[in-house]
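To keep things clear, I will list the structure first and then write my remarks on it.
With one protein chain held back, the other chains of the complex are shown just where they sit.
For subunit A:
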Amino acid sequence: MPMKGRFPVRRTLQYLSQGDVIFKSAVKVMTVNYNTAGERSEGARKFVFFNIPQIQYKNPWVQIMLFRNMTPSPFVRFYLDNGEQVLVDVEDKTNKEITEHIRKILGKTKGTLEKEEKERKKLSHPATFGPKKYHLRECMCEIEGQVPCPSVVPLPKEMRGKYKAAFKKEA
């Protein structure tokens, strides 16, 4: 299958999951105004090209809109759910600086993320087994230290029903 686009690495899951900007739940819309030519919008262009897929992957419920060639100088605007609008001037900034700035003002901190992760882990018990959707393992035979699956390793004679029945019949 041929690779699509100029930088197909942007489409890989590994690249997308490396994005570390996760917005707070208050952020609903992100708007980027930039120009397709001119060296002052260079950072904004790179940001749109490289970093916005990562951001959208990590924040699927945030609407991101891009406006081209409507502004003399590039900027990013966030619309929060309480009606507040946050303006970020990104002229003469590299795309790394832009992501850092955004992460600082509207991204969840590492501490918050870890806390959320812990809460999520608390909901499910890792020792239970059942359907793959809700548990880590499906059968007792998958747990280390337990009797292996009889489809892979035959059970010893003493544990098998037919031998136990025969034994009982004998006795």
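Please note the rule applied: a contact is a pair of C-beta atoms (placed from the backbone, for glycine too) under 8 Å apart; a residue touches a chain by one contact, two chains touch by 3 or more; residues count from 1.
The working rule: contacts and distances are computed from a predicted model.
Q: Which choice in "AP complex subunit sigma", "Small ribosomal subunit protein mS26", "Queuine tRNA-ribosyltransferase catalytic subunit 1" or "DNA-directed RNA polymerase III subunit RPC3" gives the name that UniProt lists for the one chain left out?
A: From the choices "AP complex subunit sigma", "Small ribosomal subunit protein mS26", "Queuine tRNA-ribosyltransferase catalytic subunit 1" or "DNA-directed RNA polymerase III subunit RPC3", the unshown chain carries the UniProt name "Small ribosomal subunit protein mS26".
Q: Considering the complete complex, identify which of A:29, A:64, A:86 or A:141 is in touch with the unshown chain.
A: A:86
Q: Over the whole complex, note the residues of subunit A touching the chain we left out.
A: Where subunit A meets the chain not shown: residues 25, 73, 86-89, 91-93, 101, 104-106.
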